[in-house]
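As structure tokens, the structure follows; a few thoughts come after it.
Removed: one protein chain of the complex. Kept in place: all other protein chains.
Here is chain A:
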Amino acid sequence: MLLILAAVSFIYPFIWMVSASLSSESGLGDLTLFPVGFTGSNYVTVFTKIPLDRAFLNSSFVAILTTGLVLVSGAMVGYALAKLDFAGRDWIFYLIIFTMTLPFQITLIPNYITMVRFGWVDTYLALIVPFALNSFSILLFRQAFQSLPQALIDAARMDGANEMRIIFQILIPNILPTVLTITILTFMGLWNEALWPLIVIRDESRMTMPQLVTLFSVGGRAEGQLGVKIAAAVLLAIPIVILYLFFQKHFIRSMASSGLKD
């Protein structure tokens, strides 16, 4: 009983949000499941006020490319840490642990200054490069590679395969669940990130979706039109919710593994 009540309190607000976004401004205050005075005008208005279509493309481009880079860099470093023996390996491992425990508040301002110095402010590079590698995915790859038998690698070397081929053609197909976990966590984190884009992007045509929606909802351009603001929020939620519907179990498992890391 309590469970049902709780589930309603988690789902109902989302349903309300969708129906409110489809309601006329006068019907907004109602607490119904269905739109009051059904209209799509809120969505039309959003697109005339802010370049949300452009922001969607920016967000997609940044999130997909960065996730790809995280996978490639994570696999390379994770493989070296798991399967190769070299001086300084343990040091690098400790550095990664250290990086993970470091609060981001300390690097926020200096990293912004780096972006200014590189001339990356208002470019995609500022949104991609700082996130192109992350410690947590290296550790996940390391763990996954450690579980694979050395014989697999030895056999490939006998056939003359180089290390890149060993990683990406021979080992990766064996650890696809890990790849999926990292893909989900990275993509979701990037798609939802609002703070960093707010700092490094000022040009509206380069903005990501969460950033643009944030600025829209505080900037006064949505003033007096709650329906428009809610419609913008719905549009921001839709892509990730669609992915969630397809990969629900993986999302839950991936997020749980990120919480259980220590």
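Just so it is clear, a residue touches a chain if its C-beta (ideal position, glycine included) is under 8 Å from a C-beta of that chain, and two chains touch if they have at least 3 such contacts; residues count from 1.
To be clear about the criterion, contacts and distances are computed from a predicted model.
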{"item": "Absent chain [UniProt protein name; select from \"ABC transporter permease subunit\", \"Multicopper oxidase CueO\", \"NADH:ubiquinone oxidoreductase, membrane subunit M\" or \"Sulfite reductase (NADPH) hemoprotein beta-component\"]", "value": "\"ABC transporter permease subunit\""}
{"item": "Contacting the left-out chain in the complete assembly, out of A:L22, A:I96, A:A144 or A:V179", "value": "A:I96"}
{"item": "Among A:V36, A:L133 or A:L148, the residue in touch with the chain that has been omitted", "value": "A:L133"}
{"item": "Which residue of A:L127, A:A144 or A:M188 touches the chain not shown here", "value": "A:M188"}
{"item": "In chain A, positions touching the absent partner", "value": "2-3, 6-7, 9-11, 13-14, 16-17, 20, 28-29, 31, 73, 76-77, 79-81, 84-86, 89, 92, 95-96, 99, 101-114, 116, 130, 132-133, 138, 157, 163, 188, 191-192, 194-195, 198-199, 210, 213-214, 217-218, 226, 229-230, 232-234, 236-237, 240-241, 244, 248, 251-252, 255-256, 259-260, 262"}
